[in-house]
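Working notes, structure below.
For this depiction, one protein chain was excluded, whereas all remaining protein chains were kept in their positions.
What follows is chain A.
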Amino acid sequence: MSNQQQDLIFFQDNSLLSEEIITSESSVLSVISHVQGTSPSWLLNSLIENGLNGTATLINNDLNKKRSNRAEVFFVSFLHSKDFYIQNCKKNGLDLGHFTNFHFIDCFTNLFTKYIKDFKESSRGVSEIFGQIEKQVEAVGGTRKIVFIEGLELLLLSNAGKANDLLSHILKLNRKCRHLLVVSAQDSPQIVKLHANTTQDPAFEVSDFLVKLYHRSQLNINLQPLATGRANDITGSLTISRGSVPVESIIPGLRVVENEYIYHVTKDASIKLFYR
C-alpha cells in the first residue's frame, strides 16, 4: 500500500466526468455500485461538483479550474429528497440552490402516493415517471447533459417495475444525455443473487436488471467494505473497471484507467484516497 494520498480519476485524460464525453455526440453509461456500509454519497457529491463547475475539491487536487455552467446536471433520486443533496454538497463548498444548471428530479417524495398507488397498474406509473424525467431532461436546451439516477432497485424490490421495462426506459434516457450514471446497491445475496429463478424472489429482478446493465456499461465504479473487516482508518475500497462495451469504441482515444483505491471518509468529511 502506498502512503501517498492519490487523486481519483476515471479516464486516462485525468478526468472524472470527461470533457470528451460531454462534448461528443454519443452517449456513455456508467454504473456506480455499493453495498450497505459504503454509501457513495461522498462520491456523488464530488461528481455533481465536477459536472457543475469542473472541480472536485475533495477527491482530486488537479481538477481545480472552475468553469461555470460546465454541463447541465440532472439528479434523479428514488431514495432521497433534494434537501439531502443540498445539505451534503455544502461539504464540497457548493450551494446547489444557486446553480441554474443543477436540476433535481424528486421521484422519492410522491413515489407511492402519487405515481404508484395501485400495484396492479404499476408499469403505467413507472412509464409515467420516466416520461416526466425524459420531459424534464429534454426541456433544458443544449446537449451537454449529465444524468445521475439512483435507487432504481427500490422499484424492482417493491415489485413496481420489471427489469426489462426499466432497462428500456434507461436506454431512452441515456440517448437523451451524454453521460448517464446509474447508482445502485448490490448487496449479495439480499439484492443480487444470480441463481435466483423465480419472480417470488425479490433478488431476481434486481439481479437481472444489474447483469443486463453491466453488459451495456462503459465504466464500472464499485464501492466495497474491506474484506478483512472493519478498520478505524479505512472506510472501504473503490474499484474502477472498464465495462462490457469499451469506451474507446464510443469516444475514440478515451480509455478507462482501471484502478483500485482504498478510501477513508473522516469525521470532518474529508476524503483520503490511496492506491491499493
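Simple rule for what comes next: a residue touches a chain if its C-beta (ideal position, glycine included) is under 8 Å from a C-beta of that chain, and two chains touch if they have at least 3 such contacts; residues count from 1.
Criterion: contacts and distances are computed from a predicted model.
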item: Protein name as given in UniProt for the chain not displayed, "Elongator complex protein 5", "Molybdopterin synthase sulfur carrier subunit", "Coatomer subunit gamma" or "Integrator complex subunit 15"; value: "Elongator complex protein 5"
item: Residue among A:Glu49, A:Glu150 or A:Asp208 touching the omitted chain; value: A:Asp208
item: Touch list for chain A against the chain that is not drawn; value: 26-27, 29, 33, 164, 167-168, 171-172, 174-175, 186, 188, 192-199, 204, 207-208, 210-212, 214-216, 220, 222, 224, 239-246, 249-250, 258-260
